[in-house]
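Sharing a structure, written as structure tokens. Questions coming.
Just one protein chain is left out here, and the rest sit where they should.
Up next is chain A:
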Amino acid sequence: MSKQGETKRSRPRWLRFSNMAVARTSRVKPGASPAGEPRWLVPFVLACLFLLCALPLISLVKAGFAGLVSGNSIGVLTEPATYAAIRNTLLTATGGMLISVVIGALFAFSVSLTDIRGKLTLSFAFMLPMMIPPQVTALAWVEMTGPASPLLKTLGIAPPLGSPQPLYSLFGISVLLGVQHAPLVFLALKAGLAASPRDGVEAARLSGASPFRVFLDIVAPLAAPGLIAGAAIAFVSGVGNFGIPAILGIPAGISVLPTLIYTRLASFGSGTFGEIALLSSLIAAIAAAGLILQQRALSGRDYRIIGLSGANAAFSLGRFRVAVELGLAAILFLVLVAPLAALIASSLVPAYGVPLNWQTMSLRAYEEILFRQTMTLSAFTNSLFLASSAALGLLVVALPAAYLMNRRKGVLANTLGILIEIPYALPGIVLAVAFILTFAAPLPILNVSLYGTIWIILIAYFSSFLAVNLKPVMSAFLQMDPSLEEAARLSGAGFFRRMRDVILPLVAPAAGASIILVFLIATNELTVSALLWSAGTQTLGVAIFNLDDSGSSDLASALSVLVVVMVMALMAALETLANYLPEGVLPWRN
């Protein structure tokens, strides 16, 4: 046996297998890829992602251009109302971003770097405002402040009737955007700090730096990228937020771009498609500008961490620890406990403006929404149907997409990644407009229109929550040793066999988390359904908004309380799954 230098290259001989067990597979199809998945898988995933991600954007751009070219819609760009909305959008988004950065950074530094107690509880409680839908947050704050607040009335400190509600202002919108999006800054910064070098901090201490110098010279520069990224996400989310300015701005006549689109569409109907396409493009442009600014700020700040990471309790606070703990608890009380208490209080009063005490307390509002009002009942049915269909249905796309992105590097994985990023980067209101434009006309061939039905909301949900659904599954695949699948292949298992026996059992916990996360967010969604609903297809978010809009704040509060209870129950369900999940799936865990 030696090197076969002289072996001639022979022509392929596709002979039958001598082994009986594999005899039926004797002929290999030409071009069979070594990856070994069925041939329809790539086209299937690409088609789904094109439909959900690329097509709406294409329709939006097309309608925008058509509006510009025909000249019918161009007038909207020069109206004073549009200017005011742009100004208000920029002001509230920037103000909200600043508040988010202050609160988020305080919590992130305290939880990641100091020795305060109860970190998991603090993180969990701090994440709640993000999980509670914005319209519920806004409603709770309105119930907490202002002359009619049952909570203030009960405590006897309510301002006199007729005095203005302080939150119906640009300032109020900014504060609430800040509270709503502070968890985003918290998460981004915490992720950055988790990678900060513990031995680097220790080395600086040994070099003689005081804790404050270490923070200034070592921790702060390393935390900067996370802070910048968090600030950018908070800004972009503020630009696209609909729930908060809808509850706080519309009564005061303050409009931002998302509420301007909503009121245009509500009052002028579908004739204004060109205009709303242009307005949506403005939102997309502002969001993109924010992200580009972030890229600029981040360039040159790529600090690769060498050595041990994980800055656990790098700083001991000593006697200030109790003070910091109390401060954080006070903030949580103000942004979480007090508004929720106000919400509960106003759901229990019999009528608007009545103070809450043992005599006046009643469960009438709950009885009304749960047993009498057909509108709220159908909202429950619709939201549960939409959320569960989206959560389960998305797995059909997300599982193969995540599989392909992990197994096939290169052009295909990059294309899929970009497609998935599109709806993720677009604010929800822009996505909703894009879906209206895509499906306003009857479908080709079938000649039925999805516009006005529940199906257009479902498709929009598929698109909006694809990234949410994909992330846990994707990290499960990333953490899975590829040789587990290769071992199954060598054992003789074909594609579906090894999917069933090896891959699916291993990604099951992450897929479960995906389902709960999407369900959680989708049941509370307002932005997309506010534009896409019509009689009979209202969602829970729309129901709360409409009840509040029509003055039934007690019913709106009762419905909101139920929503918050459901959010907490689902988060608790996720928490029990925590030990089986890949790292990074649950935002409030390390």
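Keep this in mind: a contact is a pair of C-beta atoms (placed from the backbone, for glycine too) under 8 Å apart; a residue touches a chain by one contact, two chains touch by 3 or more; residues count from 1.
In this text, contacts and distances are computed from a predicted model.
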Absent chain [UniProt protein name; select from "Chemotaxis protein CheA", "Sarcosine oxidase subunit beta", "ABC transporter ATP-binding protein" or "Spermidine/putrescine transport system permease protein PotB"]: "ABC transporter ATP-binding protein"
Listed residues A:L386, A:V502 or A:V518, member touching the removed chain: A:V502
Sole residue of A:L206, A:L490 or A:A535 that reaches the chain not shown, by the stated touch rule: A:L490
Touching residues on chain A - with respect to the absent chain: 1-5, 7, 9-10, 12-15, 17-19, 21-22, 25, 28-34, 36, 481, 483-484, 486-494, 497, 501-502, 505-506
